[in-house]
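A single protein chain has been removed from this complex, and every other one stays in its place.
Order of writing sets the chain letters: A and B. Residues in each chain are counted from 1.
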Amino acid sequence: MSTSAITPVPFGRRIKRFMADRPLVPLIILLVILVVILQILRPGIVNERWIANTIKFAIPLAILAGCQTMTMLTGGIDLSVGTVATMSAFIMATQIVNQDPAIAFLLAMMPAVLIGLVNGIGVGVFRVHPLIMTLGTSLIGTGCLQVYQRTVIASGAKIPDFLAWLGTGVTPIVGFAFPNALLLFVPLAALIVFTLARTGFGRLLYAVGDNERATRLSGVQYWQVITALYVTSSVLAGITGLLYIGLIKAPSLSLAEPLVLPSVAAAVIGGTSIFGGRGGYTGTIIGALILTVLTTLLTILQMPEGARRILFGLIVLFVTAAYLRIVEER
Amino acid sequence: MTTSAQQQSPLLDATGVAKNYGAVAALRNASLSVLPGEVHALMGANGAGKSTLVKILTGAIQANAGRILIRGEARDIRSPAAGRRAGLLPVYQEPSLIPDLDVLSNLRLTGTPVEPFRAWVRELGIADLDLRDTARDIPLAVLRVLDLARALAVEPDVLLLDEMTAALPANLAEKVLEVVRRQGDAGRAVIFISHRFVEISALCDRATVLRDGETVGVVDIVPGVEEKIVELMLGTRIVKTHVAARSAAEKAVSAPARPRIAVKDLRVGTKLNDVSFDLRDGEVAGVVALEGQGQDELFAALAGSIRPSGGTIEVDGNQAKFAHPIDAIRAGIAYVPGDRSEALAMQRSVRENIALPFSAALRNWGPINMRKERDTVLGAIKRLQIDTRAQGEVQRLSGGNQQKVTIARWIAADARTILCFDPTRGIDVGTKQEIYKLLRELAGHGKSVLFYTSELEEVQRVCDRVIVIFGGRLVDIFPVEEADEPALMRAAYGLPRGAKADVGILAAPNASEPGATP
Partner (left out) sequence: MSHFLRRQGWVVGLFALLIVLFIATRIIQPGYGSGDFGSLARAVLPYAFAVAAQTVVVIAGGIDLSVAAMMALTSVTAASMMAGASEEYALFVVPFVLAMGFVLGALNGLLIVVTRVPDIVVTLAMLFVLQGAALLVLDAPGGGAAEWLKALISGTVPIPGLPDAVDAWLPKALLVLIVCLCVIWIPLRRSRLGLSIYAIGSSELAAFRSGVPVKRTRIIAYALSGLFAAFGGLALTMSTGIGAPIPGPYLLASVAAVVLGGVALGGGKGGLLGPIVAVFVLRLVRTDLTLLAIDPNVTAIIEGLIMVAVVMFGAFITMRGRQ
């Protein structure tokens, strides 16, 4: 909305235009600035090991933020991703003890599909607000998990080797240690980006979030789009759970819960509007990286916990504001 | 400039106004000077910058350059509230009542006195307004009138009407014109934007013409000036063709065995009763009705977006039950709604909006053939002459260009039957001709079109038959040869054909002369 005045800035206008056309560039610059600050504060910390570690921790966040990006494009949000990820991780770790890995995997993904389906039907058919719907299923899921926990308490849990390899392992390629998680993430991210930009489904996500009535008049059946979306989102969350358990290696009932709010934040920082119709996944990935770097930046600072949180909040705000300043041309 | 203007000093005088949106120059060098007591037309093609100028004058946006004098004093109007204080009251192209507040609260919000408002509403031809109705539930046409009444109620010095009549049916438009005329007589000034020459010639004293953001001329409205204005607006001459009459050969080809769509005893709640008619391949059938006579429901039912409560719709001889617009679309029936905000994803690009129906069905959710899509979309854009300077987001297009996108979508989708609900709303003369031609061409290719218009003049231009709806009932169907404007007007008021009664200032022969005769 063009309600505010514009004052043309002749100097640097061209650079601004360039960045406005490529909103990723300023986001990456902000990321680099954060890394540089880190390097200045702790010379030598930014090394190969640190980079690999940051990527490892950023990936689960980035995938969950992908769920948020897609749901936010339609004007929704998926707060059940934390619970779904936790559930599939927990079920995997407990079922692998005396089940075939393939079966354990299927069992682990089952609640994800189920919750996604319920979310989708609730939002798409019964028109429940996505926030309430996913919050509700997330409560239900947590409750079920607690009940389930008591049935498997005797058999114990273990982390499958493959997941540990995927979650924490690195593979040296041409002298650089690549985290194995990239094997999962790169194709996944490419798929999401492609889906959003170049497929009919992606188009519909944007359109539905922008003006649902218009899509209806064009023949789009809302419930189909929404159901497919929430199932996809849940399945992605389930996969994230498996990856995350390989990284954290300690199954608990609140494993992925701390990732939920940051996943929303990563998507918003990356330029996706929570009101729908606007945004994309590449920005979200950088958003997730920024948040992860920020967390490490703050852990190395020797300050009381309180001051650290204050700083975290201020930096998130500052980064987003700076980004908007650069990208906004009006 | 003009000779008659010299004695008086202008009420409002703007010069050298410019406004840029990034790389798009919406206004470059616009000027406008309005005298007390005059109704001043602001004219220009779609995207010329008329709305932008109105927004600047009333403080809704800030100009990059320019000088605005009110009663000879330089004023810097920085917000709509300031504009209001300076005596400038706008009715913008989009309704500006708060959708979730009732009318009364909307009045309180702007500090509008209620009694004068009520009086104006009545005057403007809306008898049964409940002030407790939420704005969202009020039909677009009424909303526009309320917007006007709200502006009139504070007795503004300058009233700025941006396509006030575009969404109005004939009866309400009439009232608006009467009221505006009287404003001018009372010594106030009105800036009047419209694409309808009939209205301009019936109402205005002078016209300022904008082209590509620049004022290219100020003319006195005298009979026969239309040509000149059009030339100024478009930079070229256009030939106004009478496209309607089908050639005998055409008629011979299309003698279909069974109608494309047969509507029998259609009922929708209490709004539409026992409506039956046929729509044949290769014809454009015009629907003529005043505001709210059931035409909205008729179109919505045919488009599958509401379910009829009785009667049948047959498509190609097979009975159809539409539960969702997709069913109608599958049957080849496409619907262009009158309210463009109902049809467009405003934050998405022109291309995505036009290509939207392509991805609707489940089987088309996969990868898109970008090249093919681009060609189809470009074809439709060209066909409708959409100004694509700001095509990244549809909301940045001018109102008329947005309207064109809604039509282009179904041209690109190649629908067999198009239901057009007032498609030329807010479209400039040049493009209107194109749309008429387009509709005729569609019919020529064997497609069928159902066409509701609030501009009666258009019926003669494009339709083969006229369907008249009054009070939710179909009262008459007659061939276009019998449909001159007075006849249509009488029919729309539910008067039988042949009856002689004068209705409205537009029906008066002297008023309609300059614009209506092709």
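Please note the rule applied: a residue touches a chain if its C-beta (ideal position, glycine included) is under 8 Å from a C-beta of that chain, and two chains touch if they have at least 3 such contacts.
All values derive from a computational prediction rather than experimental measurement.
All shown chains touched by the missing chain in the whole complex, by label: A, B. For the chain missing from the display, the contacting residue among A:Q39, A:N53 or A:S273 is A:S273, taking the whole complex into account. Among B:T15, B:N29, B:T110 or B:T312, the one in contact with the hidden chain is B:T110.
Checked against the full complex, the one of A:I15, A:L41, A:I153 or A:L261 touching the unshown chain is A:L261.
Along chain A, the points of touch with the absent chain fall at residues 1, 3, 122, 126-129, 131-133, 135-144, 146-147, 150, 261, 264-265, 268-269, 273-275, 304-314, 316-317, 320-321, 324, 328. Touch with the hidden chain on the side of chain B covers residues 60, 79-81, 84, 90, 92, 95-101, 105-106, 108-111, 132.
Rule of thumb we're sticking to: only the chains that are shown with their structure count from here on.
The mean-CA centres of chain A and chain B are about 45 angstrom from one another, to the nearest whole unit. Of all the residues in chain B, the ones that touch chain A in their complex are 20-23, 60-62, 64, 303, 305, 324-326, 329-330, 335, 337, 341-348, 352, 355-362, 364-368, 370, 409.
Listing the residues of chain A that touch chain B in their complex gives 2-6, 8, 17, 20, 194, 198-201, 203-204, 206-207, 210-211, 213-221, 224, 228, 277-278, 329-330.
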